[in-house]
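As you look at this complex, bear in mind that one protein chain is not there, while each of the others sits in place.
Chain nomenclature is as follows: A and B, assigned in order of appearance, with residue numbering initiated at 1 for each chain independently.
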Amino acid sequence: MTDRSTAHATFTIERRLTVSREKAFRAYADPRSKARWFVGPEGWERSDHKLDFREGGRESVSGGPPGGLIHYYNALYQDIVPNERIVLAYEMHMDSTRISVSLGTTEFKSDGKATRLVYTEQVVFLDGHDHVAAREHGTRALFDNLAALLEHEAQAT
Amino acid sequence: MIKRSALPATFTINRHYPAKPARVFAAWASVEAKARWAYCDEAWKPQLHELDFRVGGRERAITGPAGGARHIFEAVYWDIVPGERIVFSYDMHLDARRISVSLSTIEFFAEAGGTRMRFTEQGVFLDGYDDVAGREEGTRIGLDNLERVLREGLDRGELDQTETDRRRAAS
Partner (left out) sequence: MLNYQTSTATPLDLAFQALADPTRRTMVERLSLGPASVSELAQPLDMTLSAVVQHLAVLEASGLVRSQKVGRVRTCRIEPQVLSAAERWLSERRASWERRFDRLGAFLAETAEDPEDRAAATTASAPQATKRRRKKK
């Protein structure tokens, strides 16, 4: 019998990206770009990344260490303002257990020729899977990947 | 040109009801039950209300004052534990304009005498909804509410007709 509980948390991460808002936004909107930075730690196995980037569209991907728990991400896009804002709702599963549901808001703000990315997550952790520090850490790692990809693309052109 | 902004905010409401958790939960789980309490304003007849109450299911409701803006509520259910918990995300539109996206968690705790219902909303309020149209809408809602308060007062026999007429004339 599962002990039911919830824990609510909010955190915000800001990141300066050395590219324009248009380029930063494209890394979210283009399925191939998104699949390159929206990945787990090195060594993880991964399923196909599916992305239908439009209001009402869905996104899903799963991954995990070989032989370990599978992390499953499933999102619904709620609000998209091109080059300015993305709001989505998403759930995380570990194997077959739902561990959290979140609202994620990403804002793209101009900073000269660069972009200030402001990401706010409002999360409800379910039934004791209360890992806000790990969630924040994991999200920062994704932004590291994003920044590296954008730098790489900028140098390549 | 809409000035873009996104304000995250969280609030919690606790309520105690003298009914068992299963019954309070059931009040959220069907269109028939929700029609009795769940619209923003009692006086607004819904143009549409659909509910598919299951994980992954959707809900859609269109309400609003006669001749006024359409209030459109659209939700997706993410987690349902019968009798215990509901988690859904929803957005609100006023006509074509999205004004918020929210994540709502409702928990039902058995307590002596009935149920404690805990409602937590984690919302993002969009685009500085305080322009002239918004204020006008707010005023209209205020007037509608005044009408309702007066009507309820009449129904309860607490106000006689002349008092009601005087107040209507004064507003």
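In this text, a contact is a pair of C-beta atoms (placed from the backbone, for glycine too) under 8 Å apart; a residue touches a chain by one contact, two chains touch by 3 or more.
Note that the coordinates shown come from a computational prediction; the quantities given were computed from them, not determined experimentally.
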Of the residues listed, B:E59, B:E107 or B:E121, which one is in contact with the missing chain?
B:E121
When the complex is taken as a whole, what residues of chain B touch the one chain not shown?
5, 7-13, 15, 17-20, 23-24, 27, 33, 36-40, 42, 99-100, 113-114, 117, 119, 121, 123, 125, 128-130, 138-139, 142-143, 145-146, 149-150, 153, 156-160, 163, 171
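Basically, only the chains that are shown with their structure count from here on.
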Would you tell me which residues of chain A are touching chain B in their complex?
4, 6, 8, 10, 12, 76, 78-79, 81, 84-85, 87, 89, 91, 98, 101-103, 105, 107, 120, 122-124, 126
Hey, which residues of chain B end up touching chain A in the complex?
4, 6, 8, 10, 76, 78-79, 81, 84-85, 87, 89, 91, 98, 101-103, 105, 107, 120, 122-124, 126
